[in-house]
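Note that one protein chain is taken out, while the other chains of the complex remain in position.
Each chain carries a letter (A and B) given by its place in the written order, and its residues are counted from 1.
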Amino acid sequence: MRKKLALFIFLGWILLLVGDRIDELRVYQGAQIAMYAIALSSIVLLTGYSGQVSLGNGAMMAVGGYSAALTLNNLGSPVWFAFVMAVVVSALFGAFLGAAAARLSGPYLAGTTLALAVGLPEIANQFDFLGGVPGILFDVGFPPARFGEEFTQYKWFFWIATFIALLSLFITSNILQSRYGRTWRAIRSNSLAAELSGVHSGRMKILAFTLSSALAGLAGAVMAMTISLVAPGAYTLALSFALVTGAVLAGVSSLPGVVFGALILVAIPEVADVLATRWGGDENLNNYLPGLIVSVLLILSVIFTPNGPGEKLKRRHHKKA
Amino acid sequence: MQKILETFLIGLSTGSIYALMSIALVLVWRSTRVVNFAQAGQAMLSTYIGFEIATRTEIFWLGLLFAIAAGALLGAGVDYFFMRVLFKHAVSGPAAVVAPVIATLGLLGLIRSIVGLIWGGEFKSIKAPASTDGFTIGEKTIPFSPLNLLIIVTVFVILISLAIIFQRTNLGLSLRASAYAPEIAQLAGIKTARTRTIGWAIAGGVGGVAGMLVTSSNFLSPYSLDLLLVFGFIAAVIGGLESMVGSVVGALILGIALTFILNYVGTSLVFIGGFVVLIVVLLVKPDGIMAKGRARRA
Partner (left out) sequence: MSLNVSNLTVHHGAICAVSQVSIAVPTGKLAAIIGANGAGKTTLLRTLSGLKTPTNGSIMWKGEKIAGIKPEALVRRGISHVSEGKSVIPELTVRENLELGAIWRRNAKESKESIDQVVSIFPRLGERLQQRADTLSGGERQMLAIGRAIMSKPQLLLLDEPSLGLAPLVIEQIFQTIRDLTTSMNLTVLLVEQNAMGALKIADLGIVLNLGKVVAMNHAQVLIDDPAVRAAYLGY
């Protein structure tokens, strides 16, 4: 535990150093990677460890984003409190959903969360206090003056996002190695056996849901920060798809993998952009190529390495040994 | 009183389209144990093909025929080239259970991107095969239109044909047997893998009809059938996911309920209404309304 804490602090220090040495665009993408890492860890926690599949994490992110923005704008609270509220509200939402979903198995849960992903952004369109299609602003403010003139807004985003990501990954990794983590794995591999040895699998699943939603909500708030607003257009079904893809690429049960998954998610639009320009750059190509790449990656990885690329490497390693 | 009747009739027309989508989902679920989220994509691509034909020939029904054919081909293709490969590869590990679901999701994204690359994102509309202006009774014009009536009739015809296929033909018997007990069906000499592919084809064709009918009173875009998928799924859950009759009943109930919410409460609550129905059914009657011994009756 102490060792791991030291590792995370060291990682943070490295990232800060790196943040000083790369250009603005990369810094911004760094913040995005941190955001995706949080969001993916939410899926990994749920799918990889508890065996449930949620396709609605984009919707959970929306809950977090809107909670943060409403808190910041209406209560005039400090910025950190907005992030806390994002966690609290989405955790509650997740607990509610988990209570319903704990009684469901595979297809029902997948369908229900998919319904959420499709429908929840629609709801934001319908209510005035949620800002409709244009959404509402979420402004975390300028970086503190003591960091100096050179310290840009994007770097500030990067700092905040990285800090939150490291903190939440640290907590998540500890939870996964605790008694709870072991119980989840037991339930995933054999829920009947787990029940018979005295585990309340229903309660444990609700807990997994709650934590997963809290993480997703946090990611949603970080995302709102990086784009400075919350709007239905930000939390689309495509986002939920991308997250599932990232999680599969990360290897659904590997927490370190989320950084790899997040990296790919940020890289895809960039790669797509380059390709689209090279292939003539018409509007459709620009709009749909990223989605095409995400889908193809998702399909290929689910067919050939359903448990993440790490699995194959590990197996190869074992064979050698 | 009159408004209630009108709402009911429009709900019936909406619900009958949901019924097609939910039947498509149930058919695939029964034979393959996968909720095929790609169904929205398959139906959308079929509808785009139907749209091209209908627009060029100016004959809606020709477009519908092509949409059915395209949907059937696409459904068979997805099973043959995709699901079979998937089941061969994804067999173990933490993702084994979720792999098929995630794969259909990937397929939905793939079809959506391809459609976007070909047709772009702008809204298309198909010229409706019947007037969308309401019927006039005496002096008054009601919202229920000839198109609504035509939709109900078309769906009814399709449901009857499906019932005949499933209850009266050898193909239907093979489909049911392969879904209920694949091994026994196989031992009885049924080519279960081929039968399953035929089931996917039927589901695909039915999905194509659903797409064309929705689009006849609405617009078409790479995203326009997502809500239909969600409502089709909710309807299937109301029916218990196993039962075709149940899913039709569920779809009609859902369509009527949502239309009442739309007319009496407001647009803003339609989706929430659908979602609440889903959660309540899952909490109160997770096996669906047709449960109690009849749960798996076709």
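Going forward, contacts are C-beta pairs under 8 Å (C-beta built on N, C-alpha and C of every residue); 3 or more make two chains touch, one makes a residue touch a chain.
Treat the numbers as computed from the prediction; the structure is a model and nothing was measured.
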{"item": "Neighbouring shown chains of the undisplayed chain, as defined at the top", "value": "B"}
{"item": "Omitted-chain contact residue, chosen from B:R33, B:R56 or B:K191", "value": "B:K191"}
{"item": "Touch with the omitted chain, as defined above, among B:S174, B:T197, B:S221 or B:T259", "value": "B:S174"}
{"item": "Chain B residues touching the omitted chain (full complex)", "value": "170, 173-174, 176-177, 180-181, 183-192, 296-298"}
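The definition used in the following text is that only the chains that are shown with their structure count from here on.
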{"item": "Geometric centre distance via CA averages, chain B-chain A, whole Å", "value": "31"}
{"item": "Chain B partner contacts - residues on chain A that touch it in the complex", "value": "47-48, 51, 53, 55, 100, 103-104, 106-108, 110-112, 114-116, 118-119, 122-123, 126-127, 188, 237-238, 241, 244-245, 248, 252-253, 283-285, 287-289, 291-292, 294-296, 298-299, 302-304, 306-308, 311"}
{"item": "Parts of chain B lying in touch with chain A, wherever the complex brings them together", "value": "29, 33-35, 37, 85-86, 89-90, 93-99, 101-103, 105-110, 112-114, 116-118, 120-121, 222-223, 226-227, 229-230, 233-234, 237, 241, 267-269, 271-272, 274-275, 278-279, 282-283, 286"}
